[in-house]
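Every protein chain of the complex appears in place save one, which is left out.
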Amino acid sequence: MIKAGIIGSTGYSGEELTGLLYKHPQVEIDFLCSHSYVNERFSNLYGNLKRFVDEKCVSDEEAFKRIKDIDILFTALPSGKALEFGKAAMESEIKFIDIGSDFRLKTTELYKEWYNLEHNYAALLEKAVYGLPELNRSKIKEAELIANPGCYPTASTLALAPLVKNNIIDTTSIIIDAKSGVSGAGRKASIANLFVECNDSVKAYGVTTHRHTPEIEQNLSELSSEEIKLTFTPHLIPMSRGILSVCYGKLTNETDSEKLMDLYRDFYKNEYFVRVIDELPETRWVKGSNFCDISLRVDTRTNRVIVVSAIDNLVKGAAGQAVQNMNLMFGLKENTALENTPIFP
Amino acid sequence: MIKAGIIGSTGYSGEELTGLLYKHPQVEIDFLCSHSYVNERFSNLYGNLKRFVDEKCVSDEEAFKRIKDIDILFTALPSGKALEFGKAAMESEIKFIDIGSDFRLKTTELYKEWYNLEHNYAALLEKAVYGLPELNRSKIKEAELIANPGCYPTASTLALAPLVKNNIIDTTSIIIDAKSGVSGAGRKASIANLFVECNDSVKAYGVTTHRHTPEIEQNLSELSSEEIKLTFTPHLIPMSRGILSVCYGKLTNETDSEKLMDLYRDFYKNEYFVRVIDELPETRWVKGSNFCDISLRVDTRTNRVIVVSAIDNLVKGAAGQAVQNMNLMFGLKENTALENTPIFP
Amino acid sequence: MIKAGIIGSTGYSGEELTGLLYKHPQVEIDFLCSHSYVNERFSNLYGNLKRFVDEKCVSDEEAFKRIKDIDILFTALPSGKALEFGKAAMESEIKFIDIGSDFRLKTTELYKEWYNLEHNYAALLEKAVYGLPELNRSKIKEAELIANPGCYPTASTLALAPLVKNNIIDTTSIIIDAKSGVSGAGRKASIANLFVECNDSVKAYGVTTHRHTPEIEQNLSELSSEEIKLTFTPHLIPMSRGILSVCYGKLTNETDSEKLMDLYRDFYKNEYFVRVIDELPETRWVKGSNFCDISLRVDTRTNRVIVVSAIDNLVKGAAGQAVQNMNLMFGLKENTALENTPIFP
Partner (left out) sequence: MIKAGIIGSTGYSGEELTGLLYKHPQVEIDFLCSHSYVNERFSNLYGNLKRFVDEKCVSDEEAFKRIKDIDILFTALPSGKALEFGKAAMESEIKFIDIGSDFRLKTTELYKEWYNLEHNYAALLEKAVYGLPELNRSKIKEAELIANPGCYPTASTLALAPLVKNNIIDTTSIIIDAKSGVSGAGRKASIANLFVECNDSVKAYGVTTHRHTPEIEQNLSELSSEEIKLTFTPHLIPMSRGILSVCYGKLTNETDSEKLMDLYRDFYKNEYFVRVIDELPETRWVKGSNFCDISLRVDTRTNRVIVVSAIDNLVKGAAGQAVQNMNLMFGLKENTALENTPIFP
């Protein structure tokens, strides 16, 4: 059995991860750590897991002590908080997956620029492998430290990869207009995310400044011969889970929807977790699952392609992808504990 | 492998059942029948099951033909529509579970009174076993024809059974005020159930006339020495899934919350699917699962007890309970394919 | 022009009141006070009122100073916080309306018992008039200090008053099962009221202990020859606004729905803000208005009556009723600034 520890277990991503690992046939949860709820029973915070995960949360200090006795450590923390845990995990020579954002950008300068935080662990950044299995599988298998992708970058990168990789769109023309459920904002007391503030309304936020922008650019630039800059606009939708990413690009050559759909079907033909579908994706069809649904339409009037992808932000956009990465790191079947079909309604 | 057929597969209960049976290790779905969507791919109607259930729906005629080749037939149909299928299943000597309401009331007269429909199959009614395993397990194991309980009756009967069985409340004092998600209204085109009509509002409906009233009365009367009449008020809540049943009864003797909680814990101590919990149940903690959460409070000021139960109306209130019944009928472990924990958020 | 000050203007009730008074033809808002947002522009907190209410909020200190220059002071504050303001208003001999709960219960002992707070202003309690105009109009016209009713008590008292006043139900049999939108919980940062926690779920809360219980009992006892104790169960519904109150009582004599409906129509025949309707009330039909819709059904099988009432918790349940009271106190037409019809959808 793989012994796992979870730091930040009581946020929404942490809880999703806890639930997935609880059901994982090869994993044993060694400890659940929570900064805010030390000594509280996990199932008092998440009544869905009553009877299943009744353990008490441990403190950061306790967690640091136990790292040496486990096989893998997961962090699901706000920016800047995972660095020390990453260091400790590497020192104990165990596997480490950061579901947060501390190891995704390739340089400390870029991190400083977008997160406005110092990142004093350049050596760890070098070790870090970006955990998007569909594009990076072989490296993930060998990795010690995984930077689990952000929710928007997961949906957007999978949507655009076939186009960018095959030089089908003008790389200066990319616009991503993405929509997220409120769980993406985390489980912390805030007025902005109260039911009454979010209900029955929609807004864009972080326009031109969202931190997932450089992450997506980094991913796409790696697939391209050019350094890509793009416009990314996230929105908050009155729903609990889900991300819909709508990506626009100018076609470099004439083509049509069918040809591009074929390209996508081929590109993802061996990917269990990507469903290239005829219909436009909707977040409800992926809820509770690790799937990414993708479809596209060519707008022949304007010579653009519109690619739409949908994921569950807490699963493929966070905890599920972390488990997928863990499965790869430990040589397990990639979809172990991730075979549940989406739940609707 | 148990070969199963599903009639009414494209309603919400039918879809939930299809998803559960798809994952069931001992079951093979032989056919999915739909009145409205003959020859449509199931996953075109329910995109969540794309890649998993891509079969085409068959017609009623086709379904009737295939009954003799399967081991169990499920119906999830509007009132009055399951009768012929029940007859056919009995004639073919296969097992039959009606998720609808055609075999729940014990007499054709009562059925006529509340459903305003003729029920010309009194012989089938006699065969019918009420499929609430927590109260009726041994009979279910021997049954050929199961009347799967209604959603409100499941939540309400489990909430009140320990009190009624133990003569703790005045049986003339029972009031049930229940709240349901909109999936309980089915997947049919209607103005009343449009998003805009249901969103951000709450209403009571069917006050004094709801058809689940005699079903609950029948269940409780069987546990009591008296013929019970009660008041039942259902509500529509702007949520997709879930039922919360709040049950009021006058105490016949002085007692307190702790004593009654102990009684409940004991009453359900061997029941996998009932969680007696300290906190008041909320529908979000049981979503996507076959669990029924129950708690209670004694109001010493008025000498009443308030019992609150929560289920997922599509699982424990419909398809999940049907699978639980099927498992019992075929001698399988009762929670096979039903072990998934509730999903939150 | 009536000069008004609002304490607690930045909560949901405060904002509703601000909007109503802004539109009131006889009122001029002198100051908006906010504990948390001193010097913030009101419309930065409530973008709906941008261009209309761009004033900056003043501090408590500033507010106290200005009391002597205004004609009426409103408080919309958490329990215990309005007492000093009430005292100051009385000393300045201006009118005072507390939308909060500090002057509703008739004795300091009852206040202590249910609110667990000391109430050192018994003299003010004596001055306080309970501001439910439909039952208390003449006193309100003469009042200096109004205790504006709670949201649940408003809906529940109006629903039950005709029955209790006319001895139609057994006063020991009353059960109120009420459902509220989340705005009732106020605009303060809290995990429990996050979108993700409330969305797509329903729960009962404060069972047997909710502070509106003694307020409703007090109201009904006054209409009855007996001291009434009742059971009150509030629920949280995933909607922003609205209260639905479902009230159960045992009939003392045989009657039917039509007779009781006639009684209600007669009882409220001169009331602009009460609509006795044939259909069961739904909260969506009163949203954004000061109306209370009421209907009822007699359950002849169990000899009970079920009365259902619906209000907008922020209007008739708070700010609208406060304006209605103010109109009465100043001799204005009772529905001044309150004539807007409900908004749907």
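All chains are identified by letter, namely A, B and C, in their written order; residue positions are counted from 1 within each chain.
What we mean here is this: contacts are C-beta pairs under 8 Å (C-beta built on N, C-alpha and C of every residue); 3 or more make two chains touch, one makes a residue touch a chain.
Being a predicted model, the structure only gives us computed values, none of them experimental.
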In the full assembly, spell out which visible chains the left-out chain is touching.
-> A, B, C
Checked against the full complex, the residue among A:Thr18, A:Ser34 or A:Asn199 that touches the missing chain is A:Asn199
Touching the absent chain in the whole complex: find that residue among B:Ser190, B:Thr209 or B:Thr300.
-> B:Ser190
Hidden-chain contact residue, picked from the options C:Val286, C:Ile311 or C:Met329 = C:Val286
Kindly note down the residues of chain B that lie in touch with the hidden chain.
-> 12, 181-183, 187-191, 193-200, 238-240
Interface residues of chain A toward the undisplayed chain are 172, 175, 177, 179, 181, 196-197, 199-205, 207-208, 229-231, 233, 235, 237-242, 244, 246, 248, 280-284, 287, 297-302, 304, 306, 308, 345
If the missing chain were put back, which residues of chain C would it touch?
-> 12, 15, 19, 22-23, 44, 46-52, 183, 199-200, 240-241, 275, 277, 279, 282, 284-289, 293, 314, 340-345
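Everything below uses one rule, namely that only the chains that are shown with their structure count from here on.
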Which whole number of Å gives the spacing of the CA centres of chain A and chain C?
-> 45
For chain A and chain B, let me know how many angstrom lie between their CA-based centres, rounded off.
-> 37
Could you tell me which residues belong to chain A and also touch two or more other chains?
-> 12, 183, 199-200, 240
